[in-house]
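Only one protein chain is missing from this complex, and each of the others stays in its spot.
Read from first to last, the chains carry the letters A and B; within each, the first residue is number 1.
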Amino acid sequence: MDLTAPAIAIRDLNKFYGTFHALCGLSLTVRKGERVVVCGPSGSGKSTMIRCINQLEEHDSGEIRVFGTLLDDNLASIDAVRREVGMVFQHFNLFPHMTVLENCTLAPILVRKTPRAVAEALALKFLEKVRILDQASKFPGQLSGGQQQRVAIARALCMQPEILLFDEPTSALDPEMIAEVLDVMVTLANEGMTMICVTHEMGFARKVADRVIFMDKGEIVEEAAPAAFFEAPRNERTRLFLSEVLAH
Amino acid sequence: MPMPAAPLWRSRTTRSLLLQGGFALALLAAIVAATLTARANLSAQGMTSGFDFLWTSTGWEMNFTLLPAAPTDPYWWFLLLGLLNTLLMGLIGLGGASVIGLIVGLMRSGRNPAARFLATLYIELFRNLPLILQLFFWYALANALPNPRAALDLGPALLSSRGIYLPGLAVPYGAAIVIAAILLLGLALAIRVLAARRFARMEPVPRRVLALSLVLLAILASAAIALATHPPGTGWLSLPQPRGLRIDGGIRVQPEFACLAIAIMTYGGAYVGEIVRGGFKAVGRGQLEAARALGLSPWQVFSRVRLPLAFRAMLPILINQYVWLIKATTLGIAVGFSDFFMVIASSITHSGQTLELIGILMGGFLVVNFSLAAVLNRLNRAIALKGHNTGGAA
């Protein structure tokens, strides 16, 4: 891990599902501390791309480097990358058989070998940060969707990752819960966390993103700072997409 | 619109009372009638009813007992021994079925196609043939084994038509039972320390030390008992030795016992294997991905997330399967293993106290199965996912 290298460097990435070409020669570089928002129509490969970054999906060709570490067949490099890259899922994916606190301390204790007491203190700190400290001893099934998602963010933070990946973190939530999750994400962004965030929350993108990326059919179609992206989209497909999303 | 007061037979309350009263009365009448007929029929044959026969001696022998028994012993002792045999067979059968089931279930839900195919073959073969057919087959096989004089030599063990002879510890029988009980207890306590939520807040290392010392303690206690009871001046291991038409020494496992145990283990293993596979299939992909994204190793993903969630998914079905397997021990009668049911059947032939003995049979199975289900259901409730509505098994 070389913290001076670009946080993420993807070059010419290709991914097939059977014969279906899901990512077509995609390239993307993200600097440390940068906040990137990815949007695009359903099925355009957004999830596939960020799942390749922590190798939940194996890519077929091209290269992905995370802080200079090349992701290939070497299992050690995959482990190293996963330690530094946190992920927040659309459906939270909390472990239903563990309490909120155990969810948060599991990986630090097992993977980082943090002593339990330290891991718990850290977890409580992050749970407080996502404003859910009072629920620490509950089980995920006893929480609302918004609360669960905030726990999921805290769980990812407990590994003290360098990069956080978000895959549509708010799209399974009711409107009043979206705000509480976005609040937490804005706080994180303002603290300088490197983030790649797949979302259709355009307000969030405008507020915190350094760069907005529009994907379609497995390619990056447009890539610009938020102001330029929203005011003057250059590509026809982007314009169509924006008009649809913003119409609501 | 004003309604006229409902006539009595149209009112909801009366009708519900009438229906329930009628139902209860009909049931009661059937039971009373059956009892009276049975009384009349039995007294016509000159039989007395009641449970006094339990204290008379049986006059016949049981072919397999855990504790000493003689034809002069009373019926209640034989029945108790039969129940013990059923429990022992149930314990061995359930344990073996669970181990086999876990192995084939894991093989079936793994990635390796060759292993998956082998496990599928096993499951489909053993699950789709009647248990009693498999039992008959094993028994015919056991009877076709050579006689003790030409027993098959499997290293320290001997295989003959008189049974399997295993090497044993040279201590008196009573001491052996106490040792087995102590070892089981130590192991159970250790597992509890490792698994129970109550100890979850201990650091992993002292927890393991505690568990290990429990096992060591049990081993030490057993060794002490063995030392105290071992007849001095003889070898520590009792190996089976062919002596003409007999085999001396070692532990003899009756062919009837071995065949029933093998049949229940292999048949039950196929069913448990399917249940295990179903449990693993029920674990959401999301949880596994989240665990991997956190950087857990494959073994950690399996032991911390996949297995615990799968176990919760399979436990309710497993409970029913276990009750079923306990009931399957009654097949002992088909090959002549003295389980509870066979002792009851023999008692009926010899004493003629049909109704009483059938009552005892049903009572025995109700108690065993309800307690097994109660314990497992408690476990199920204890580990059930909080905040999810999952019902327990019946």
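For this structure, a couple of remarks:
Heads up, the rule we're going with is that a residue touches a chain if its C-beta (ideal position, glycine included) is under 8 Å from a C-beta of that chain, and two chains touch if they have at least 3 such contacts.
As a convention for this text, contacts and distances are computed from a predicted model.
Set against the options "Sarcosine oxidase subunit delta", "Pyruvate dehydrogenase (Acetyl-transferring)", "SDR family oxidoreductase" or "Amino acid ABC transporter permease", the UniProt name belonging to the omitted chain is "Amino acid ABC transporter permease".
Contacts to the hidden chain, counted on chain B, fall at residues 16, 19-20, 23-24, 27, 34-35, 37-38, 41-42, 107, 111-115, 117-118, 121, 124-125, 128-133, 136-137, 140-141, 144, 323, 327-328, 330-331, 333-334, 341, 344-345, 348, 354-355, 358, 361-362, 365-366, 369-370, 373, 394.
Following the convention adopted for this analysis, only the chains that are shown with their structure count from here on.
Rounded to a whole number, the gap between the C-alpha centres of chain A and chain B is 49 angstrom. Of all residues in chain B, those touching chain A in their complex are 200-201, 203-204, 284, 286-287, 289-297, 300, 304-305, 308-309, 312, 383, 385-388. Touching chain B in their complex are the following residues of chain A: 54, 56, 79, 82-83, 85-87, 89, 91-97, 102, 106-107, 109-111, 115-116, 138-143, 152, 155-156, 159.
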